[in-house]
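Every protein chain of the complex appears in place save one, which is left out.
Chains here go by letter, A, B and C, matching the order in which they are written, and residues are numbered from 1 within each.
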Amino acid sequence: MEIENIVDVENLMLRFYTYEGIVEALDGVNLHIKPNEILGVVGETGCGKSVTSLAILGIVMPPGRIENGKIIINVNGKQIDILKLHEEAIRKIRGKDISMVFQEPRAYLNPVYTVFDQISEVLIEHRKQEFINRALQTLKNQPKKSTITNFYISIYEKWSKNPNSLLIRFLSKIPILRRFQNPFKKELRKEVVQLLKSLGMADPERVADSYPHELSGGMAQRVVIAMALACNPTLLICDEPTTNLDVTVQAQILELIRALRAKFKSSILYITHDLGVIAELCERVAVMYAGNVVELAPVIELFKNPLHPYTRALLESIPRPGQPFKSIPGIVPSLINPPKGCRFNERCNYAMDICYKIKPKFIKVKEDHFVACHLYGE
Amino acid sequence: MSEKILHIKSLKKYYPVLGGVFRRKIAEVKAVDNVSLEIRRGECFGVVGESGCGKTTLAKTTIRILEPTEGRIYFNVDEDIISKIEKLEQNLMSERDKKTKSTIEAELRKLYHQYDVAKFKGSKLHRLRREMQIVYQDPTTSLNPRMLVKDIVGEPLLIHRVVEKKKIPEKVLQILKKVGLGEQHLYRYPHEFSGGQRQRIAIARALVLQPKFVALDEPTSSVDVSVRAQLLELFQTLQKDMNLTYMFITHDLNVVECISNRVAVMYLGKIVELAETGKIFSEPLHPYTRALTESAPIPDPTRKKMRAPLKGEVPSPINPPAGCRFHPRCPLAIDICRSKEPILMDAGNNHFVACHLMTKSTK
Amino acid sequence: MFSLRERIQKWKKAHEVSIKELKFILFRIRKSPLSLLGTFIIAFYIIIAILAPILAPPQPSWDIFKNPNPFIIPDAYNSVDPTPPSPQHPFGITVEGYDIYYGCIWGTITAFRVGVMVVALSLIIGLAVGIIAGYYGGLVDEILMRFTDIIICFPGLILAMAFVVALPPALTLDAPTILIPITVVIALITLLQFLKRTSKRFANISLAITLVLAVVSALIMFGIVPKINVVQMPLTRLDKVLIALILVGWPGYARVIRGEVLRARSEDYVEAAKAIGASDSRIIFKHIVPNTIYPILILASLDIGSIVLTAAALSFLGIGAEPSYADWGQLVQKCEPYMLGVDIVRYWYIWLIPGAFIFIFGLGWNLLGDAIRDVLDPTLRRR
Partner (left out) sequence: MGLREYIIRRIIMIIPIIIGAVILIFAVVQLIPPGSRALLYVRTERDLQFLDQIIKAHKLDASPVEQFADWLRQILEGNFGWTRVGRGPVLNVMFAKWPATIEIVMFAAPLTIIFGIILGVISAVHRDKLPDHITRLISIAGYSLPSFWLGLILLSLTYITTGTVITGRVSNSVVNIVKSQAWHTYTGLYTIDGIINGRFDVVLDALKHLALPVIVITTINMAGIIRLMRSSMLEALTKNYIITAKAKGLKNTKVINKHARRNALIPVVTIAGLMVASMLSGLIITETVFAFEGVGQWAAQCATQLDIAGVIGFTIFTGLLFVISNLIVDILYAYIDPRIRLG
């Protein structure tokens, strides 16, 4: 069972060292993602869902630091632990095998570059070789070869042998001489326009040349998704991509994500606080509370018989017409000096004294159903 | 007192768009465009719509935080006075000769000055503040971070001098208890509270003057699901104890379905559908409402919905499409929709809808 | 009825947010070595200023009657050319025999006086203009801001130079020139009140004041009441420098404050205050000022360093304080006759020591200012 998972997060601990004190954001997160599946992560604000997703990409925002735990990535056959890798190696994976989509689309796009610049950046970073060869092919099979094209062909041959040769990099800096990059750029443009069209953009040419502030919410989000899918990653992480969008646009993006999963065969980690989206889109759900995963189960199993008291209370607190409102008493504990044992102990009406002393372990209760609660202990 | 507490008659609110070299007005954002509705006493009137549909502007214009461009608002006025004013307006239109026209105008102006909230100024507006209040969406920005809770909630009492200075702390404590806070919260600052508790302070501030009408501008959107239920429950109990009337603004259909008696659906500054909550969600008439109810995700995996979502996005309110504003995205659009603007008409037991197809032949 | 302890407790609770912020600033200052160095330098100068009478006792001993002004450097003897540092005169003597040591010690007090006075007065004007322009917006904002733009569009030192050169020896303000502007301002306030409907009581009072003032100034204009010179201030050269620096300094503060007020005005809690019927003055003083003013006050107080620098530059140009006045810039100006020749190096002590005083004084304030600006800048503040 171990080998299949694309990503295995084991007992991830992460702390933020701030002025007010040490915030224990992640306190032993356990999570595994299977290939070609949509895993939902649901939890209230401050439960650490976004921090976990960034950690999988190996990005830790200062002043945070990962204390211990393992994140094992199964990428093209090799098992690697992200946390042990040095920066260079992780960079190869980011954007290529694992990529990410964020919440406010316009805030996550650089306002001073066009859409084409930002998307082609990913292509140049990871698939440069492929595009040089493509440019070489198109140059070669041009009918009449003028002297310039022959000259270009010779450069491209040298270039494809050694993609980041110093000479080429130097040449591309000088204004007049860098025209030699045009065939390469044309290839990139074709790929970007094709990508935007596959994401249902009305007029990809104009969008490619426009700046982020000229795009509407839905279009900007599609651009971010295009950027993430440029090198068809094996895992696409979506951090609440539709929360800021209107309901009708949200439906369009959800539809798009479902279609992309089928087309690109990549698995998707979908993070949200909206249980409706979880029910619609995801196949398996992980429920997080105050820094650790309390329950992980298939979606129908979770909605039908939730095991962990928090999941049960969360599902009951969804306002349903006609029924009285039920809510969870108390507030989320502060993570600066969190309560010992299970962090849900104050608000849980099944709390036993063991819950106040020992932290419950993340154990497998049923086939593909994990829970971290003393009720289902030994 | 009359059964309807608030009458809004063809309310308009346009924001000028400044452009050109001399910052002249080159266009207008028609945030609220000719909206008319009535709200019954003690009712929770829901207003639903996507971003940019003008629901917040409608709320703020109704309680006169914003200056309406046009239209009448009658608050707490008897039916007969309103009908008298309307009668006068009719025959003002039909009247020909100048003299009677001017007498009618004079009388109308007197009546407006006395009853029409849209025209209130100075001390009349000041007194209106006691009866109409608002609760904002994000509690963190709607509370002054450098003021103690006792001052935040006590400020309205201080301004309107409803009660002597000595009695204010006691009144403040009374309202805090009503919203579920206690004595120990008096000497604390807003940043020491959780999101839900901060919203309770904002509610206490709005209700300390015992208003009759409260506009709730997405009060539960910036709060987590578990705390949301607590707030909705609080709104309902407060409505019963202090017989308040709510105008509940939200983009979350699930919430509006549970808490409101009647719902108005807005699109680009206009009301496209207005009916009892049950009717709107069971058999929506307007194509936009149908699209809205269908695309809202339901928290139940068994009822998976396979439907084609609506195309395109909300157009810019600066130059809305001609005719029915929804026609570019409407699957059932026919050529009359592109030319003539539908008006809000009753399609049977006061289920109002603004769509050519729906009102002519019932579905 | 409240014991002292309780009163302090209540005060502490009322200002808890600001105290918490202050503690955070002190924490960050302790952490960065630069600001520690800055605080140390400023403390050093404060000690010098306090111990000035002991460190350099004025001869004859300073008493209010005989030698009322300790800032005049007593001239040791009229030597032709400057003498290098010697035990009696540790920093040496300038050409007209002014003891540099005495000048530097008492110059510290002048520096503090100039710095604090200019910052305080510029802040007061800047606050008034900034708040009115920021809160009321529209025409008022446009006029005030265009006016500040005009002053800002001249480089600071050059405009100050023009002011100092142009200011007359004595500033005579007679009654009408003071009364008329005041009447106009109060009349404006009454008009505003009638428009805005605030409670009748306040409006009537200000109406009465306007009438009285109008009558009095009319009387003066027609010469019935003699045009008495209310204010007759002889302007010493240092006062001219002060006035020039204030007139050049306040627009900078006005702009910063206006920006902060605009930002605060767009917050929800200001609209909420309007919704419960709060009057403009209440919104300004209870909601906007407490949330915007503290960072500005702190940053403005750290401009003292650069103000003293500009004052020194003016003195160096010879239009600063009087020649015998104990001011650093003035001492440095003494080396002007030797400027072009080799003597400048031979008499190094005339300019090196007072110059060092100016530099380190500016350095201290700017180091502290930079650290605190870093802390207070909301975008960079990372708790």
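Here, contacts are C-beta pairs under 8 Å (C-beta built on N, C-alpha and C of every residue); 3 or more make two chains touch, one makes a residue touch a chain.
These figures come from a predicted structure and were not determined experimentally.
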Option touching the unshown chain, where A:111, A:175 or A:322 are the choices: A:111
Sites on chain A contacted by the missing partner chain, in the whole complex: 54, 57, 59, 61, 87, 91-96, 99-100, 102, 104, 107-113, 121-122, 125-126, 211, 213-214, 224, 227-228
For chain C, residues in touch with the removed chain: 31-34, 146-147, 149-151, 153-159, 161-168, 305-306, 309, 312-313, 316-319, 332, 335, 339-342, 344-345, 348, 351-352, 355-356, 358-359, 361-363, 365-367, 370, 374, 377, 379-380, 382
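Just so we're on the same page, only the chains that are shown with their structure count from here on.
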Rounded Å distance, chain A centre to chain B centre (Cα mean): 38
Gap in Å, rounded to a whole number, between the CA centres of chain C and chain B: 50
Touching residues (chain side chain B, partner chain C) in the complex: 63, 65, 121-123, 125-126, 129-130, 133-134, 136, 138, 141-148, 155-156, 159-160, 187, 189, 191, 202, 205, 209
Interfacial residue positions of chain A with respect to chain B in the complex: 44-45, 216-219, 246-252, 254-255, 273-280, 299-300, 303, 313-315, 317-322, 324-328, 331-332
Chain A-touching residues of chain B, taken from the complex the two chains share: 50-51, 194-197, 224-230, 232-233, 236, 251, 253-255, 257-259, 277, 281, 291-292, 294-302, 304-305, 308-311, 313-314
